[in-house]
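The complex appears here without one of its protein chains, the remainder shown in place.
Up next, chain A:
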Amino acid sequence: MIKFFLMVNKQGQTRLSRYYEHVEINKRTMLEAEVIKNCLSRSKDECSFIEYKDFKLVYRQYAALFIVVGIDQTENEMAVYELIHNFVEVLDKYFSRVVSETLNLL
């Protein structure tokens, strides 16, 4: 099950967040900050799946933007990884060039 879907930039500012489970609002900001910290500390050679607390993070970087999805044990990590890319492609097709420029700005 997907627990949350985040788009966070390198500075830690949340650009989009969607939670599929109830999380207190102040905990959300903490969670987002920690998640981005984890993602930033990974190098290029490391895999895209991080074990964080009792769930997993699947992240993907597009320019200065990180898309992070939190999943539990039942999900296929690689399918979610593919889903993230699919999402970005959909945004790209739907909003055409605007998205890649905006993504670069984000």
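By our rule, contacts are C-beta pairs under 8 Å (C-beta built on N, C-alpha and C of every residue); 3 or more make two chains touch, one makes a residue touch a chain; residues count from 1.
In this text, contacts and distances are computed from a predicted model.
Per the UniProt record, the absent chain's protein name among "Radial spoke head protein 9 homolog", "AP-1 complex subunit gamma", "Exosome complex component RRP40" or "phenylalanine--tRNA ligase" is "AP-1 complex subunit gamma". Those residues of chain A that touch the chain absent from the view are 14, 16-17, 22, 25-26, 28-29, 43, 45-51, 76-79, 81-83, 86.
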